[in-house]
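Shown here: the complex without one of its protein chains, the others still in place.
What follows is subunit A.
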Amino acid sequence: MLHYYTYRLEAFKSEIRELGKQLEQFTLLVSALFFIYLPSLVMAVFFGLGKLVESDSVRLTLEVSFGFLLMQSLLIQTVKSAILDSARRSYHNSLLRNRIHKFIADNSLLLMCHLLFLAACIMATSMGWSNLKQAPQLLMFMTSQFILAVIQLYRPQIVIVTLCVALGLVFVVNEVMLYFFTILLVMIMGIFIKPRAIVYKVNSISALGFWQQLVVERPWMLLWRLGVSTLTYWCALVIVTERPDLSSYYSLMALLFNLLWWSSLLLDTNRQILSHRSFWQSLAMLEVMQRSQYLVVASCCAATWLIGVLIFGIGLFEALVLIATPIMMRVIIQRPKSIALVWATIVVAIMLSKVLFN
């Protein structure tokens, strides 16, 4: 069966390379912009894990745990099709007599790219067994991390349920171990309950009805943005609490990141228009669809900007972020490849103006 495992590894590497190419420009610009913060980002992961091991506040431990679980779900979703080799899944069955090899290959590849779980493993190893026994919550957290990741491969609906429960529990549970036990229980129950497909069809299909149906069929398109926006605002809130003197800069940065996440929704909506251009043209609806996608995306950008402003407060530069939204949207439609460059330019322009004129 070695040939099968070799194939899976090659397929995984090839898809990761493809993903890397797609994100190349964006990664390069973000790295260039936030170069000095990159080591801090790695440190922040271990700092967060440290809060899990030892913290005076149960609430903070639970918040950090939820933040990690949400972040891992977002990261794994990005590489999920590479891990499973989804496009050629039926081909695997033609090679195998036993499904166990498929399962082993899936989970080995999952472990290879589950960076937050690997970070927790490094933390646990460096602590040593005697110290680890003093912090059983770390082991429970790692178990939750691993099971949630495996479930994400095969029962993605349960991940959403688990994350919703995990978020709710942050506000009601006062015991860390109880928190993890409940999450594990939800996940284990989810494994044994067969998911029921939710069939929702929009009765009257119009331009907005089409976008509504698209969200129902491809909820991930909104879910990852909701998740990453939550993480962005939450991280900014933590930093702002720690460093109130820099709060106006970090909150502005959070709004700018939010602009990037939500304006990029146009990439998804515009793909629907371009790939079915002839269909819309045949219905004389091409212009209506183009206008309606602007409306949908602008509404999402404005709503999440408003949430940010309600959390952090509003000022001239925060308002500028909202004004920059149509520019970003225009660029995404006209030159989607320049999205990262234009966003970086907006970030530099607004931050520089703030430094110079504030």
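The working rule: a contact is a pair of C-beta atoms (placed from the backbone, for glycine too) under 8 Å apart; a residue touches a chain by one contact, two chains touch by 3 or more; residues count from 1.
Note that contacts and distances are computed from a predicted model.
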Options "ABC transporter domain-containing protein", "Cytochrome c", "RNA polymerase sigma factor" or "Vitamin B12 import ATP-binding protein BtuD": UniProt name of the undisplayed chain: "ABC transporter domain-containing protein"
Residue of A:96, A:214 or A:333 in touch with the missing chain, whole complex considered: A:214
Contact residue for the chain not shown (choose from A:94, A:174, A:241 or A:278): A:278
Where the missing chain touches subunit A, by residue: 201-202, 204-206, 210, 213-214, 217-218, 272, 275-276, 278-279, 281-285
